[in-house]
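The complex appears here minus one protein chain, its other protein chains still in place.
Read from first to last, the chains carry the letters A, B and C; within each, the first residue is number 1.
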Amino acid sequence: MSVLGDRYKKIRQRSETICSPLQTEDYVVQPIVDVSPPKWHLGHTTWFFETFILKPYFMGYQEFNPEYNYVFNSYYETVGARVIRTDRGNLSRPTVQDVYKYRAYVDEAMFRFLATEPFAEIKELLILGFNHEEQHQELLYYDIKYILGHNPLFPAYDLNYASPKTERVDGDFISMPEGIYEAGFEGEGFSFDNELNRHKVYLNAYEISPNQVTNEEYLAFINDGGYHDFRYWHAEAWDWVKTNKIEAPLYWHLIDEQWHNYTFRGLEPLNLDEPVTHISYYEAYAYASWKGLRLPTEFEWEAAAAQFKWGKSWEWTESSYLPYPGFAKAPGAIGEYNGKFMVSQKVLRGASEGTPPGHSRPTYRNFFHPSMRWLFNGIRLAR
Amino acid sequence: MSVLGDRYKKIRQRSETICSPLQTEDYVVQPIVDVSPPKWHLGHTTWFFETFILKPYFMGYQEFNPEYNYVFNSYYETVGARVIRTDRGNLSRPTVQDVYKYRAYVDEAMFRFLATEPFAEIKELLILGFNHEEQHQELLYYDIKYILGHNPLFPAYDLNYASPKTERVDGDFISMPEGIYEAGFEGEGFSFDNELNRHKVYLNAYEISPNQVTNEEYLAFINDGGYHDFRYWHAEAWDWVKTNKIEAPLYWHLIDEQWHNYTFRGLEPLNLDEPVTHISYYEAYAYASWKGLRLPTEFEWEAAAAQFKWGKSWEWTESSYLPYPGFAKAPGAIGEYNGKFMVSQKVLRGASEGTPPGHSRPTYRNFFHPSMRWLFNGIRLAR
Amino acid sequence: MSVLGDRYKKIRQRSETICSPLQTEDYVVQPIVDVSPPKWHLGHTTWFFETFILKPYFMGYQEFNPEYNYVFNSYYETVGARVIRTDRGNLSRPTVQDVYKYRAYVDEAMFRFLATEPFAEIKELLILGFNHEEQHQELLYYDIKYILGHNPLFPAYDLNYASPKTERVDGDFISMPEGIYEAGFEGEGFSFDNELNRHKVYLNAYEISPNQVTNEEYLAFINDGGYHDFRYWHAEAWDWVKTNKIEAPLYWHLIDEQWHNYTFRGLEPLNLDEPVTHISYYEAYAYASWKGLRLPTEFEWEAAAAQFKWGKSWEWTESSYLPYPGFAKAPGAIGEYNGKFMVSQKVLRGASEGTPPGHSRPTYRNFFHPSMRWLFNGIRLAR
Partner (left out) sequence: MSVLGDRYKKIRQRSETICSPLQTEDYVVQPIVDVSPPKWHLGHTTWFFETFILKPYFMGYQEFNPEYNYVFNSYYETVGARVIRTDRGNLSRPTVQDVYKYRAYVDEAMFRFLATEPFAEIKELLILGFNHEEQHQELLYYDIKYILGHNPLFPAYDLNYASPKTERVDGDFISMPEGIYEAGFEGEGFSFDNELNRHKVYLNAYEISPNQVTNEEYLAFINDGGYHDFRYWHAEAWDWVKTNKIEAPLYWHLIDEQWHNYTFRGLEPLNLDEPVTHISYYEAYAYASWKGLRLPTEFEWEAAAAQFKWGKSWEWTESSYLPYPGFAKAPGAIGEYNGKFMVSQKVLRGASEGTPPGHSRPTYRNFFHPSMRWLFNGIRLAR
């Protein structure tokens, strides 16, 4: 098999490994609109390769099931009608077994297709498909955690699940001098279109923490009444807090006056030393406000990234997700990938414990709506 | 085994037989709030026997899982906290296999309990439990049809599913003379509290059709623009038609100018001879209005029931679901069974092809909100 | 002027008298969808005479303003496009002064038209118009009370407003024997179509209270936790109580541990001797349940009406608003008057302090959705 074929195989296998502890039923449900059923992720990533590689480029390829286009399309408006997003959790068919058959069928065709080295253009699409599937692997972690962590029985995903260790650095904030910096991707290797082009930015002098905020530090904010003092919150955040009666990070439960946290191992007493996670941008901002500090911009983060450890959880920045100078959408369906989300989202930088190894880099721009809490996110402070 | 034990076994088995064509995934989803996941029905009916028979009356009975009380309780406000109804479709656990284990566990205990004849009071509860499970068997048919019939792949429930034949009676409307009639249940055997007490009603002379309205007759209403002429509709019905863009009965699809109907066998060309079904009370009333006729009251229906065939589908009546003279709620949780729904519902009389054999009778009062269409209902006209 | 002209004049004047204590701004707002701005009532009742009398029957009549048809039409779907009901409170134009000009213009034409006795058919329409305006006079009272009573400044409508005295009858419930009774309107004079036809009903023996429930009696229900015990409530009522956090009748305010009541005179300490009012059917039913009693049906009420005082406030009955035997809609727009509301409404019998003198009668059927509280309603118990 070619190098690409080998990489394809490993990535495809990893998605299935993530799902291996699940019961059939866990693959099906969609408790909130942001969560997709795991079987949908497995089908959608397969549909991507079938639609953008096999159907246009693999002569004689026979589509597995034309109806699947309707079921597993996501946002790609150029490619036929799509299933309304909120409906995914209502679909009992195709079954989980059907989806695995679909994967096997497409994989088999892909292996044959990748037996010979494809043209450069196809290669590019292929690598986009790899990165696309890796993104859905991370979403699988978020969604599985939400599905199990919101079940009244609080089932464990894996009793032996081990979070990566967090190394805490002693010492002060890192000082960065005023001046022109460069931001954005440049060089060999893959990047998303939203990381291009590398360009100059002017930064004022700033300082940035070498550590993420911990559960213990965040608890002090809660205990000081942080969720009940509007002064720390944006106006829309304050409405969100009151409407949703937010009192703590997602997955925190106060049981007999002891804070517990749902983890992949089940419900556990809160580990104070871990970085706080599952907080919205609104909460990250409010915490920083309460501290008299602020969140870094994405450019401040990127300029200093070599000087601190990152990768435990995506870090909210103060930056909105906007196009870089010279950004242009690719033509066709692929062009829908990133550009159309460039409004009303905040940038997160770094990576999380759910990010596939090697998937992220210092120029990587993750983005979510400021109210989102089901991803693995965190807080790094600046001033 | 006792007679009751034998009856228990048969009823319990029938629920599982209904579900036997399902895939695991079909047991889990809840596409609309009115539909419950099949596994929930299987668990909830089991919970009923465990909670109202085994726990209070079977010495030494060990509860299967205390958390299930939270998961499988429905409306019974007196028995602990309940799962919010809209959340049922988000629960991947307990799994389908867990639910079947729960059934087996409770059944085994019930068999032991029913080895000896229980006291009269328990017997009454038991028979209520039988009828309760039979009602959920009918709901299982409604809900399974909805789940499969709203899947974009339109999977069949059973390719060999045979609807009961409809015998069409020739001849005119049945004439009923003015006078005092009796309505309500009396005598041996089981009835629900809402059928009591038997009492006198005064009816004006009326006529009632020996047949239900057919798909062909209903199609004439559609083709005459019935869904677009407010004059046939109640004010709130007209809002409902416009808000929901209703154009035909549920499960009807116009494909290439040919009406199709989703049945348990899958999508089929519309059978014109079948009674129309899956129409709301609003539509039943509008159809009658368009015909210059009306729906019978529940008392008119009951008084004439011996003179026509019924049982193909529940028949909307003009009557609201209200207490009979002398109606009183039973004390405790059982008392919540019927009385608390006696507002904003219309009565349906008869039975449907989903009704368990022997479950209904001429005094039986079914009731649903006037907008409901996912049940097996139909139209009989009066004047 | 003719007798009819004289009656027209008095009725039209009365609407304006009701509004005379208002400020211009009070005529404009619509705090909830059920409340209409007073200027809309004044315009709509005028539009009725213009549309159904003057335009078709008064040769040479020149419409005041064709656009008003769009603004002042209500539900009459047969007569052109209508203003969406929720939009009424957004219309600053036509101004209050414009509406009074419109009234004067139409009145002047009507006086000329009524100088001579009209044909019988027109007379009937005219009398319907009188009764229609009287109904809106009562709605004006409800709506004005809502507008002023929900303003944070709690302005009085009229500091000298005097509620009619309530005469309390000593003694027991009135006993009514089992048998056939007649219900419905018959004879000379006006009635609405929903009161026709007079027909026989069979009633079981029952007893009915000679008095309405007082504030003091209702307070005992509140103090006994009636709003917090689901057992007294219908299922949909209990949802309503919890969703809307209902704790007391509309207009009751607990200020420094003393119950106050907003009346047309402003905020006052609660008068314990007055009949309780501004409670939904849900609350009336729950109160009766708590008492171990029930509400009468509309036929029980009508059969006994000669034996008790009524007229202080509309009395919720257990009956749903349904057509009487032989009921038929009138053809054309007038036919929309009552029939199209005959679903999901409860019947109220009697009259209220806002009902124009002579407007009601023992066969009069008022109807509202069971959740409505802004009308003047009350509770009479039966058993």
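We adopt the following convention: a residue touches a chain if its C-beta (ideal position, glycine included) is under 8 Å from a C-beta of that chain, and two chains touch if they have at least 3 such contacts.
Everything quoted here is computed from the prediction, not taken from an experiment.
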Requested in this report: Mind giving the shown chains that are in contact with the missing chain?
Outcome: A, C
Query - Which of A:Asn151, A:Ser319 or A:Ser360 contacts the chain that the document leaves out - result: A:Ser319
Query raised in the report: Looking at A:Lys55, A:Lys123, A:Arg168 or A:Lys200, which makes contact with the chain not pictured?
Result: A:Lys200
**Report entry** Contact with the hidden chain (one of A:Lys10, A:Lys123, A:Arg168 or A:Lys340)
**Finding:** A:Lys340
Query - Among C:Leu4, C:Ile18, C:Leu42 or C:Val96, the residue in touch with the chain that has been omitted - result: C:Val96
Query raised in the report: What is the set of chain C residues that contact the non-displayed chain in the whole complex?
Result: 23-31, 67, 70-71, 83, 87, 89-96, 147-148, 150-153, 155
Query raised in the report: Can you list where chain A touches the absent chain?
Result: 75, 77-78, 180, 199-202, 204, 206, 230-231, 233-238, 281-282, 285, 294, 318-320, 322-323, 325-326, 335, 340-344, 346, 370
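Criterion: only the chains that are shown with their structure count from here on.
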Query raised in the report: Chain with the smallest distance from its CA centroid to the overall CA centroid?
Result: B
Query raised in the report: When the C-alpha atoms of chain B and chain C are each averaged to a single point, how far apart are the two points in Å?
Result: 37
Query raised in the report: Rounded to the nearest whole Å, what is the centre-to-centre distance of chain A and chain C, using the mean of the C-alpha atoms as each centre?
Result: 57
Query raised in the report: Could you say which residues in chain B touch two or more other chains, in rising order?
Result: none
